[in-house]
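With one protein chain held back, the other chains of the complex are shown just where they sit.
First chain written, first letter: the chains are A and B, and each begins at residue 1.
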Amino acid sequence: MAVTALGSTEVVRPSVRKRKLEDERWLAFVLLLPTAILLGLFIAYPFFEGVLLSLSSARVGAPGEFVWFKNFEKLWHDNIFWTAVWNTFWYTGVTTVFKLGLGLWLALLLNRHFRGKAIVRAFILLPFIIPTVLSTFAWKWMFDPTFSVINWSLFKLGLISARINWLGDADLAMASIMVVNIWRGIPFFAISLLAGLQTISPELNEAAAIDGARPWNRFWYVTWPLLLPVTMVVMLFSVIQTFADFQLVYVMTGGGPANATHLFATYAYQIGIVSGLLSEGAAVSLAMFPFLFIIVVAQLLYIRRVEVR
Amino acid sequence: MANTKRRSVIKLAGSAAAVASTGMAGILASGRTPAFAQQKTVHWLRWVDFVPASDQLMRKELMPQAEKELGIKINYETVNGNDLQPRATAAIQSGSGPDLIQAFNNNTYIYANSVVDLTDLAEEVGKREGGLYKYCRSMCSDGKMFMAMPWAVIGGMIAYRKSWFDEVGATSFPKTWVEYREVAKKLKAKGRPIGQTLGHTFGDAPTFTYPYLWSWGGKEVDADGKTVVINSKETVESVKFMQGFWKDGCDEGGLAWDDTNNNRAFLSQTISATLNGASIYIETLRKPDQYQTEKGTPMNKDILHSPLPAGPAGQFGMHLNQSDMLMKYSKNQDAAKEFLKWIHAEKNFEKWFISQKGFATPPTAKWETHKVWDEDPVMAPYKVAAKLGQTPGFAGLPNQKAAEALSKYIITDMYAKAVQGMPAEDAVKWAEGELKKIYAA
Partner (left out) sequence: MIEGALWRRWILNYLPLILFVIVLLFPFYWMIITTFRPDGELYRPWNAANNMPFWTNKPTLEHIIYLFEETNFARWMFNTMFIAGVSTLISLFCGVLAGYALARLNFPWAGSLGTLIFITYLVPQTLLFIPLAEIIRDFRLGDTPWSLILTYPTFLIPFCTWLMMGYFKAIPKELEECARIDGASRWKAMLYIIIPVAVPGILSSGIIAFTLSWNEFIYALVFLSSPDQKTVAVGVTSELIRGDVFFWGALMAGALLGSIPVAIVYSFFVEHYVSGLTGSVKG
């Protein structure tokens, strides 16, 4: 009713400006304007500057000259860079699989009725809320070679007889970092997927159950296809975040031991900021872009396909 | 029709722009106040001092006094030592930020293009105070200009547990690496290994690995500062020895340590010795009840300091050098310089020096005879830290290339790779490749 009333005032007093807004193109233009201004100013321009930087020989305080792709050529022959590339893929891949699997499981568990549901749902978000730097310090301490509470627990449970050198061993250090990332990511996946689960009408499942479908089949043929769109969007954002992760490695290992845990972002920081080779650091950062771009385009295309279906 | 459409859009865009611009103006206005006030303000960025009393002294006493005597305002800001570099980089690139920024080691060379020459001040202080140490001089000056004013050196010495060393028969601290390894072996057998980081951390890792390398006769580059000579018999020897030393005598957790881990490990009595600033000892002095030995006596009575042992090529040390850079973009260079002069005046600097209790060694010879060093014999080895230091990039200069190699942890990683199982020759070859890339460019 209110709509009708509002609409009729509109008909009575049409103004030129408002009539223009009736045109979808102008309306779209107006609506997109604030976004365009902010992103243009704070992303497009700095991005352009960043690209220029990566093509120069700039160091801190010295603009350098235009050197085309020399920095990228140097990266091509840089074995630490390739370690970082490999690490980033490995890190993103493994953590995404775990975050998705465990997050989905948790979402399914939370999608049932039980006492204290609201509280559990709220508190489970905690790892996602706490500033990453600070939670990572807590984890760093839990993995500390001298004070590790994890070692203590495993020892008391009789699972180990000597301490595990969590952050001192190249592979274990990577694994430790992945654990922290997964811990941080599960709540986001779980809550988002829970939201997806709740849209699925229970009748569908009941109907399938009446048709004699077993629980696993019900999940696989009824729930999962319906959940797929939301899953893809959540994964998309998670992959981007994980791929460009910085804080976690910066705090836990600083890329050590012996560069075993460098990711794109930490290596870019190491070169660009700590060594002062701005242009090379920008090149490392920028090198992340095509990789990320391919992953994301693949995911976007997949999402389109899923949505069409 | 199309015409009116376009015009109205222009109007719309115009009004949107107007809104945006007034919004921006409002923001500008709010940002403007500090910018104007800054003209009389000197902004000094330093690390958060390990000795809290020193920051207290700066904030509560020295800064107000300077403000009064110099008629300026001082913004004394402290950040975690690791975060100085991103701040400096962003400030230099954007041409605005603190007027004075603290630099570690030879980072001064990284920022050489963006700082004001402080030769006058450095030479004046040096002349007045019995001469600048060569170590501090070469960290801050390339011979043409002083890129920063030497502030102090945080000495790195081995802190060790006297009674534990006595128990394994080492009544005096081992003189050579070979002896040290023997002692370490016995100590580790008793569950009291040596603690040493080989991780990516700016303090304790390079201050161990560089002098260690030199003491075996290994060098990054030749005296010409160009030819990479790391791949030598001596270096390989040192790496091989390190592999054994690590296995026989060190806490293997050290690969993951940052600058803080060895402090905690020492204080919790899981290691018998570690290379560090005096911070461990100072902490035990501050809280004698909390840190006790296994026999229940205060731990501070059981700690002694010693320089690193000697190798076939001699005995070396490298210490965390701190200096203050006066930034070129600063609009208050005169005021900042005045302030630096003021804080380096003996009577002012002395207050700070005393508050450090020997944690920091001043850059000039005069302070060697200061009474601070007599108060506590345990601190005495730190007295000459700055005097005996060797700069990274040896036998070349500690220039920008050397700073780059240092910042990439190449020497540290060479040893870390080796103790993780890479053959010594390969680890050295890897370091050679990395160094060549830096020195060739």
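The rule we apply is simple: a residue touches a chain if its C-beta (ideal position, glycine included) is under 8 Å from a C-beta of that chain, and two chains touch if they have at least 3 such contacts.
In this text the structure is predicted, and so the values were computed from the model without any measurement.
Note on the undisplayed chain: of the listed residues A:G168, A:G256 or A:G281, the one touching it is A:G281. From the options B:N263, B:S330 or B:S407, the residue with contact to the chain not on display is B:N263. When the missing chain is restored to the complex, the residue among B:E220, B:E283 or B:D413 that touches it is B:E283. Listed by residue number, the positions of chain A touching the unshown chain are 2-4, 6-8, 10-11, 18, 21-22, 24-25, 27-29, 31-32, 34-35, 38-39, 41-47, 49-50, 53-54, 102, 105-106, 109-110, 112, 114, 118-135, 137-139, 141-142, 146-149, 151-153, 155, 163, 183, 186-188, 191-192, 194-196, 198-199, 226-227, 229-230, 233, 237, 240, 244, 246-247, 264-265, 268-269, 272, 278, 281-282, 285-286, 288-289, 292-293, 296, 300.
By the touch definition given at the top, chain B reaches the unshown chain through residues 24, 27-28, 30-32, 34-35, 43, 45, 47-52, 75, 77-81, 83, 86-87, 89-91, 93-98, 203-204, 259-260, 263-265, 267-270, 276-277, 279, 283, 287, 290-291.
Going forward, only the chains that are shown with their structure count from here on.
Note: centroid distance chain A to chain B, computed from Cα atoms, is 35 Å.
If you check the complex, the residues on chain A that touch chain B are 16-17, 20, 23, 26, 29-30, 33, 37, 59-62, 74, 78, 143-147, 163, 165-170, 173, 253-259, 269-278. Remark: chain B residues 4-5, 8-9, 11-13, 16, 20, 85-86, 88-89, 92-93, 107, 110-114, 198-201, 251-258, 261, 264-265, 268, 270, 328, 400, 403-404, 407-409, 413, 416-417, 420, 437 touch chain A in the complex.
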